[in-house]
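All protein chains of the complex are present and in place, except for one that has been dropped.
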Amino acid sequence: MIINHPLLGPRDSSEFVYLGDARLLNRPDWQADNALEQFIDYGHTRENPAGLHRELWYHEQGDRSWLVVTRNTVTHEITQVELARDVARTGGRSK
Amino acid sequence: MSLQNRLDGGLIDRSETWSFRFDNKYYKGHKGDTLASALLANGVRLMGRSFKYHRPRGPMTTGSEEPNAIVELREGARKEPNTRATTIELYDGLRANSQNRWPSLNFDAMAVNDLLSNFFAAGFYYKTFMWPAAFWEKVYEPIIRRAAGLGSLSLQDDPDGYDKGFLHCDLLIIGGGPAGLAAALTAGESGARVVLCDEDFLVGGRLNLETYEVGGMAGAAWAAETVARLQALPNVRVMPRTTVIGAFDHGIYGAVERVSDHLAVPEDGKPRQILWRITSKRALLCAGAIERPIVFENNDRPGIMQASALRAYANRWATTPAQQVAIFTNNDDGHRTAYDLVAKGVKVVSVIDTRTDAPTSSEYDVIAGGVIDQTWGRLGLSQIEVKMPKGGTRRIKCGALGVSGGWNPNVHLTCHQGGRPTWNNALAAFVPSGTLPPGMTVAGAANGIFSTHGALQSGADGAKAILADLAIKASAPALPEAEDTPVKITPFWHVKTAKRAWVDQQNDVTAKDIKLAHQENYVSVEHLKRYTTLGMATDQGKTSNTAGLAIMAEVAGKAIPEVGTTMFRPPYTPTAMGVYAGRAWGMEMRPTRLTPSHKWAEEQGAVFTEAGLWLRAQWYPKPGETHWRQSCDREVIQTRKSVGICDVTSLGKIDVQGADAAAFLNTVYCNGFAKLPVGKVRYGLMLREDGIVMDDGTAARLAENHFVVTTTTAKAVEVYRHLEFVRQCLCPDKDVHLISTTDAWAQFSVAGPNSRKLLEKIVDDGVNLSNEAFPFMACAEITICGGLRARLFRISFSGELAYEIAVPTRYGDALVRRLMQAGAEFDVVPYGLEALNVMRIEKGHVTGNELNGTTTALNLGMGRMVSKAKDSIGSTLSERPGLNEPDALKLVGLRPVNKDHMVPAGAHLMSKGTKVDAVHGQGYVTSACYSPNLGCHIALGFLKSGDTRIGETIRLVSPLMGVDHEVEVVSPNFFDPEGERLRA
Amino acid sequence: MHDLAPLCALGGTAPHIDQVAGVTLTENPGHALASVSARLGQEIACAEHLGTVLGGKAPGVGTWVRSEPMSAFWMGQDQWMVTAPFDTHEDLAAQLTTRFGITAAITEQTDAWVSFDMRGDGVERVMQLCANIDIETTPVEAAVRSVIHYMGVYVLRSAPDALTIFSARSSAKSLHHALLTAMRSAL
Partner (left out) sequence: MRYSGFRVIKEALTGHRGWGPAWRDPDPKPEYDYIIIGGGGHGLATAYYLAKEYKQSRIAVLEKGWIGSGNVGRNTTIVRSNYLLDGNEPFYEFSLKLWEGLEQDLNYNAMMSQRGIINLMHSDAQRDAYIRRGNAMILNGADAQLLDQKQVLEKYPFLNVKSARFPVMGGLLQARAGTARHDAVAWGYARAADQRGVDIIQNCEVTGFRIEGSRIRGVETSRGYIGAKKVGACVAGSSSKVMAYAGMHLPIESHVLQAFVTEGLKPVLPGVITYGAGHFYCSQSDKGGLVFGGNIDGYNSYAQRGNLPMVEDVMEEAIAMFPMLGRARLLRSWGGIMDMSMDGTPIIDKTHIDGLYFNGGWCYGGFKATPASGFVYAHLLATDTPHDTATAFRLDRFHTGHMIDEKGMGNQPNLH
């Protein structure tokens, strides 16, 4: 596969390490009332669609950026690639 | 020299005559021959035996679709079983042997199977061989296994090398026939970056096999001229002998270039083959088509082949299997073969055309509306019987029969990403569908466009469309004129018979087998394939699948497309396993990482061991030591007595800087780091988010905003990745900077009561190593040996007064030599991993054996380290009840009640007096060693409620090794439990 | 001055040199290296500093700016590797720390790396057997991170017929083997 890195352009997927569902960006608040329940869900439930999937890849043999890749799990077509750090910031993790 | 069946002309180089051997007999051939063509020229038709019935077989094709003529090529370590004689490029001195026969190809005792074929119908083995149960492995299966299989491996290591390579292009053209050449010319002359791959050693595809003219010259000549034109273009790479084996995601193709297979031995330093990973923006499939047979009784004798193969042998290789040939066809193309053979002086005794309206000819006899219902000839065709259109039969003597059942476009690569071809009634064939791999288009015969003109035109048009898509301006060359014969075919699949008519020749699947599969309800095309083994042979069903589907459709009363198609999967043709591995084998399978003291350690005669990719000294034998334990015990004793040195460079080192560095470490370690003073080191336990321990190590605070974190050797890469995840994804706006410095610093442990004295000899003036100035867990950046920058950490894995000292890696070799020199007065010893392991077990320190991915801080006896006062990775999920059971496993020390007993790692722990089984298991041993200090074997292990069972005698069992004895549960801290030595 | 003698990454006291056909492969121990990572909020200031150091601009994505005595190539977002002659800049990291002040985190990288210079007619063919880089379109002064036989590398193009390859020092021998094998095969 080829991942179109937002900075570096098209790169072979073998340079990357896969993590999985991008919901792993949404780490719960440890002080929430139901923190344990939230962490159980965060830790173990995965979106697993046959279709578009937002997922985390790490450019280990590249610029070491974590990326959020939107990829179709049936066709493997990649439609969007973002820097995970930007996604995390947009998602309100800047604190 | 004139050979029996050598004709005039052809594309062979008669100036080079070569000798080769097949089954102990020597023959002559020419440059440009294949093994099959050369054998045919020598009058040899019999080249192999079939898989199941051991039927005599000769070549059916001229290409990689060959099911029958497969041989063992070469001898010794270079032997290649199952090699198609039709694709073996002849070289001087070639040796090949027939396979899957005993004792000889002409007389094969296993052909008795042929007589018993009624008992070996499709799926017979699923219905028998079940009684008695034990007989399967002992009796039935060994017989079956010996009989099965085709060629044999040499069992010797492959002596040749393979490479992997990477190419990038705008357009990959697969196949160098008329469509591919026209496309390459169009795209190449427009300036696009083109890679053209062709599996043949002579690029040109069917242009080299036919007699039609292209642009007023012989097709082969036009092909040669065009190839030369392309090779002159710097932006075009023409790759003969290169098979595109798979279409992978996003325009990536795998291709195998056979660099040296046409040579007896590869040239020095050169690979046998190269696996190219081609990253293309677009691909144009111009893979041509394969002629398919008609199925009839005994249609498998040597001499019976594709009609197109018959004329290819005559036109390109100037040979024929026999001087008298017949043709059996259901379409006009069969007649082309007859014309070409007549032109070559071969006697065409008859053309049997299934169509009543077949064209007639003045050159040869045509039987319109006839079919072949029987053949004769034990080791090669001698006679056929034709069922005449108006009744009755006619026998015709002939030594070869060309069969043409129409052409199948080569759609394989179009299916590699799940696409299925669609049925085209006019062509009576499957053609590529709309669901092609993204970026791929198809031209020429592969797309069902069979005339030369059509192929040229569609290749050029395909290239133009791609150029437009890539915004490259096309400067298209004019296309040469060529024949534009329409396809005329009336589908005809098989001549009905109660006897055997072969569909899959290699696997001996007959039309009867397909009917039986239907009768037993194996009707799905995949069931048919798997039950009968149709299409599962080394030719991957290239010549058999369509006929098989057609026969299934007929018995099921369905149309062919309703029966379906089978999936084509990579590789396109069978591919040497070695080429996928490339250079990654033997000691070079993975890189080797060497420590800075490696050269010195080698000089000391150290024994090395793998630690991940690293090689580390395991022990340093001294003269007279014959067993590793002697060396290890000595190293341990001497280190504890005086001082020892160990290279610990392989532990991961990560530089963590930034205003938020301390807060960041507070997040990734379960214990606190915010308040660690500058100049101090702290042990840190890192959890996974699920609460299980990921790794442990230390973090040294060199400055307010600067830490050096260490990891275990095994987890260095994983921990670094995890830290980047936390940094970028979980706290994107913290000021934290990470970079690995593992290789930058040579780091040595200097351990033992004299370590301070030793180091004092090399540190520069002003560096105070006293216990007060530089206490346990201190760290500092210092200089040594007259000004070399170094880092010093007072940390101890051994439990001794110990330091780790780091210098820039290039000075590591000099430093270890200096330390040894300076330590001579203390009888300093180097120690290896074994001694390190003994000392850490004696101290109850954990490593990978304990941090095995299932253990928690609680299990390790470090439950209280998980701070509840802050958020850290894993702290919340570590609170789940299953990880906090009252009888949770706890790390304990174990020592044998009988001092002579071993306590092997991997043993299980049992309470005394209970049954020895899994249900009563109490835990297991993780690490074990002989402790020279305690004078017995000791071990660490996890025991249920272990921390409350100190002093209890329990049972240690290792039934795998026949061990069962009593051990005492003790503190894991066997040695110096108060830690007086390391704080000294 | 200290009295510890350095070793080259391949284990020799002098750099290793190989020649196959028209291509030479030379181990080059002469680089001092330090990474420069812009502190949060200091990205612009840091890049400007780097530009000043280089007498021009900080390297953009995937590029290498060559200057005297210091050069730099891009490693990641707001992160660069600065190189300088080892003989004169062994303390490069310390120098840069002073120069960049609060705008950057500097880490000494000199001995984390081995460096090979490959020069001659055919380096593109060699690289095609080594790394998944579109070397034919890789311009001079490009700095490409890639992988050669499981080893992470930076491939820097210094001229149409010359490449500089950086990789982890501990696996220098394996990298050397891979490069030399590819040279023998391709040339």
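Going in written order, the chains are labelled A, B and C, and every chain counts its residues from 1.
Rule of thumb we're sticking to: a contact is a pair of C-beta atoms (placed from the backbone, for glycine too) under 8 Å apart; a residue touches a chain by one contact, two chains touch by 3 or more.
Everything numeric here is computed off the predicted structure, so don't read it as measured data.
A.B. asks: Counting the whole assembly, list the visible chains that the omitted chain makes contact with.
C.D. replies: Listed by label, the shown chains it touches are A, B.
A.B. asks: Using the document's definition of touch, tell me which of B:Asn852, B:Ser911 or B:Ser971 contacts the absent chain.
C.D. replies: Looking across B:Asn852, B:Ser911 or B:Ser971, the contact with the absent chain belongs to B:Asn852.
A.B. asks: Where the complex has a chain not shown, which of B:Ala559, B:Met589, B:Val897 or B:Leu934 is the residue touching it?
C.D. replies: Of the candidates B:Ala559, B:Met589, B:Val897 or B:Leu934, B:Met589 is in touch with the missing chain.
A.B. asks: Out of B:Arg206, B:Lys680 or B:His908, which residue would touch the omitted chain in the full complex?
C.D. replies: From the options B:Arg206, B:Lys680 or B:His908, the contact with the absent chain belongs to B:His908.
A.B. asks: Which is it among B:Tyr364, B:Phe430, B:Trp502 or B:Tyr522 that touches the chain not included here?
C.D. replies: Checking the options B:Tyr364, B:Phe430, B:Trp502 or B:Tyr522, the one contacting the hidden chain is B:Tyr522.
A.B. asks: Touch as defined at the start, partner being the missing chain; which of B:Ala824, B:Met961 or B:Ala984 qualifies?
C.D. replies: In the complete complex, the chain left out is touched by residue B:Met961.
A.B. asks: In the full complex, which bits of chain A touch the chain not displayed? Write them out.
C.D. replies: 1, 13-14, 18-21, 40, 43-50, 53, 55, 71, 73-76
A.B. asks: Tell me where the left-out chain touches chain B, residue by residue.
C.D. replies: Per the touch rule, chain B residues meeting the hidden chain are 51, 78-82, 118-119, 121, 124-131, 133, 136-137, 141, 144-146, 148-158, 160, 162, 164, 246, 248-249, 252, 254, 275, 277, 416-418, 512, 516, 519-522, 524, 526-527, 530-531, 533, 537-538, 540, 569-571, 574-578, 580-582, 584-590, 592, 609-610, 688-692, 848-849, 852-854, 877, 880-884, 904-908, 916-919, 921, 924-928, 957-961.
In the analysis below, only the chains that are shown with their structure count from here on.
A.B. asks: By the contact definition above, name the pair with the higher C-beta contact count: A-C or A-B.
C.D. replies: If we tally the C-beta pairs in contact for A-C and A-B, the bigger total goes to A-B.
A.B. asks: Which residues belonging to chain C are in contact with no fewer than two other chains?
C.D. replies: Counting only residues that touch two or more other chains, chain C contributes 79, 132.
A.B. asks: Which residues belonging to chain B are in contact with no fewer than two other chains?
C.D. replies: 279, 733
A.B. asks: Over in the complex, which chain A residues touch chain B? Could you list them?
C.D. replies: Interface residues on chain A, with respect to chain B: 1-2, 12, 17, 19, 24-25, 27-28, 30-31, 35-36, 39-40, 42-43, 56, 58, 60, 64-66, 75-78, 83-86, 88-89, 93-95.
A.B. asks: Could you list, by residue number, the parts of chain A that touch chain C in their complex?
C.D. replies: Answer in residue numbers: 7-8, 12, 14-15, 60-65, 83.
A.B. asks: For chain B, which residues count as touching chain C in their complex?
C.D. replies: Interface residues on chain B, with respect to chain C: 161, 163-168, 193, 268-271, 274, 277, 279, 583-584, 588, 590-596, 598-599, 613-614, 649-650, 655, 657-660, 705, 733-735, 737, 739-746, 783-789, 807-815, 818.
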